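The complex appears here without one of its protein chains, the remainder shown in place.
All chains are identified by letter, namely A and B, in their written order; residue positions are counted from 1 within each chain.
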Amino acid sequence: MKKLVSLLMALLMVLSCVFLPGCGEEQGEVVNVYNWGEYIDESIFDDFEAETGIRVNYATFSSNEMLYSSIKSGGSSYDVIIPSDYMIARMIAEDLLLELDYSQIPLMSNMDPQYLHRDYDPQQLYSVPYMWGTTGIIYNTKMVDKAPTSWMDLFTTDLRSQVLIFDNPRDCIGLALKALGYSFNTTDKDEIAEAAELLMKQKEKGIVQAYVMDQIFDKMINNEAAIGTYYAGDYVIMAEENPDLAFCMPEEGANLFMDAMCVPVCCENYNNAMAFINFMCRDDIVLRNCDEVGYSTPSATALAEMDPEMAEDPVIYPSEDVLAKCETFGGLPSDVLSFYDHEWIRVCLAKVKYRG
Amino acid sequence: MMQKNNAFARIFNVLVYLFLYLPIVVLIIFSFNDSKSRTVWAGFSLHWYQELFRDEEILSAFSTTITVSVLAAVIATVLGTAAAIGFHNMKRRPRNLFLTINNIPMTNADIITGVSLMLLFVFAGNLLGFSLGFGTLLVAHITFNVPYVVLAVMPKLRQLNPNLGEAAMDLGATPWQAFWKVLMPELRPGILNGMLIAFTMSIDDFVISYFTAGSEVSTLAMQIYAMTRKRISPEVNALSTILFAVVLTLLVIVNVRQVRQEQLNEKRARALRKGGN
Partner (left out) sequence: MRTKSAAVPYVFWMAVFVVIPLVLIVVYAFTNFDGEFTLSNFDNIDVFLQVFGNSVVLALIATAICLLIAYPFSYFLAQEGTLVRKIAMLLIMLPMWMNFLLRTYAWMSILENNGFLNQLLGLIGLGPVHIINTDIAVVLGMVYNFLPFMILPIFSVIDKLDKRYIEAAQDLGANKRETFRRVIFPLSLPGVLSGVTMVFIPSISTFAISKLLGGGMSFLLGDLIEMQFLGSAYNPHLGSAIALMMLVLVVVATLITNRFGDGEEGAVLM
């Protein structure tokens, strides 16, 4: 037994030196990147490390709200984060972002000017556009009798336990707002409450199978559900694996989002963050990344070099008149945000009342 | 003796085991699947095992888990054994108070322990300028481990002859010697048992780690949770198969040794009895 204890101690010493951060491992340069799941070609990290010697520590979140929670709670240290438009606006307003040093991001000039100085960052001080896209309805042509054409179809369908809905308050309540003909950015609490009621009825009727984020990949690819709401870029990836899937841009219009690279106040490796952001703007990297994740690039130079089959895909790069119907999430006042949280909990709480 | 089991009892118990092992069998079979599907068999392959060993995130999460579990178990054992000895020598009232507090992390829901520690770490971190990471993870693990050590050591202390230590010292031993040469051997089974439970609890924990590890470190359980929230890769199956095999092997080794030890003891006892006759 004594042997066992001493053996354990020895093991411990070896382990702690081999594995403890900062002990055995070389104290190299790192950059902590926090991104959406399924939203980058991870092999790019190897290239980045090979060229700059900076190792990428990578973690993922599944919604803007989750990202917000982990930055706001203050316990973590990320160097580069990739929030969406409305969350950038909120984080700027709450002083959670650092200004960027654009002199260290020369490739910013690749960006198409129409994607700069947007409402969420009007002076373009805090962000570098990463990708953009729209939301929409993904459906399995073999599992639906009639293809959905609008958000409202998700509430009136005869299908039971076949619909997957966004698992975050803004997207989920947003699509119900659109179905009712309201704006994504309404501050009218009655309208928001009405949207929540609609979602609760949908759940009670047994239409919804689950509220999911990235789990939708598995479920749609394996024919687990007939209809799902998600991002157009992700549909492209799913359709590669399940040819029965189709995409519909709802007639009410969808969310046009812009995700951008930002640096939160908890950043500890600012210069590495700048280097990483600049690297992500390089044309060859953008092209590889787009190919992997399926979203649309804001880089004018990369788009010019893109394989036309992809650059002309109407799902990824919709026409002007489709985009005209879309709306971008804007920042909301804090009382509306907490009302969103309140209504979201009500939706989560609703119970299936009957099926069939 | 109670009555012998009938067929119904046997079948019932076998069904319970089927229930417990069904998902594990599924996991293991599909770790050898050639395709990515979790439900359709496409042929035998070791593909996912190769992928697993190339996955740096999983490997580093695994080493974090082992490091934190070993460190937490050892520190908790030292802290808990000392505490048990101290508690044992206290008057009834303070002892009961401390034992009640000691029980809190054990009976409390994990999520409350996790969330409350997170509040503390974030609060103190803002004051003192540190962030969640390996250190906070380790402290959290020690915190929920010590109670098990205390609980494992206390009964051994109660069984101890209180005069033993004094006798040793009367015979000229220093207090340290009395502790190491006399008390320790008596307490050792309890201490080792406590350490083992602590280690198991650490390995198994997800919820408390989830709230206290922050962004820079990730345990295996956290990594698995993150994976199940995305597209699930059969790498997870491969990993769980390996873990299962390791645990099974360890259990078999430990138990075979134990059985041998028991046989040996029996032999000795028999020999002694013979000698006595």
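Keep in mind that, in the parts below, a residue touches a chain if its C-beta (ideal position, glycine included) is under 8 Å from a C-beta of that chain, and two chains touch if they have at least 3 such contacts.
None of these values were measured; they are calculated from a predicted model.
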In the full complex, displayed partners of the excluded chain: A, B
Selected from A:I138, A:I192 or A:V212 as touching the chain missing from the view: A:V212
Touch criterion as defined above, residue of B:A42, B:A167 or B:L251 at the omitted chain: B:L251
Residue of B:A82, B:A167, B:I253 or B:L272 touching the missing chain in the full complex: B:A82
Among B:L117, B:L137 or B:I191, residue touching the chain not depicted: B:L117
Hidden partner interface residues of chain A, rising order: 63, 65-66, 68-70, 72-73, 161, 167-169, 203, 208-212, 215, 222-225, 338, 341-342, 344-346, 348-349, 351-352, 355
Where the missing chain touches chain B, by residue: 1-5, 9-10, 12-13, 16-17, 19-24, 26-27, 30, 38-39, 79-80, 82-87, 89-90, 98, 101-102, 104-113, 115-120, 123, 139-140, 142-143, 146, 148, 150-152, 155, 165, 175, 178-179, 183, 193, 197, 200, 203-204, 206-207, 210-211, 220-221, 224-225, 228-229, 232, 236, 239-240, 243-244, 247-248, 251, 255
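Going forward, only the chains that are shown with their structure count from here on.
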Whole-Å gap between the CA centroids of chain A and chain B: 37
Chain A residues within the chain B interface of the complex: 1, 4-5, 8-9, 11-12, 15-16, 18-21, 32, 34, 37-38, 57-60, 62, 70, 73-78, 213-215, 217-218, 222, 266
Chain B - residues contacting chain A, complex: 37-39, 57, 63-64, 66-67, 70-71, 74, 118, 121-122, 125-126, 131-134, 136, 188, 192, 214-218, 226, 228-232
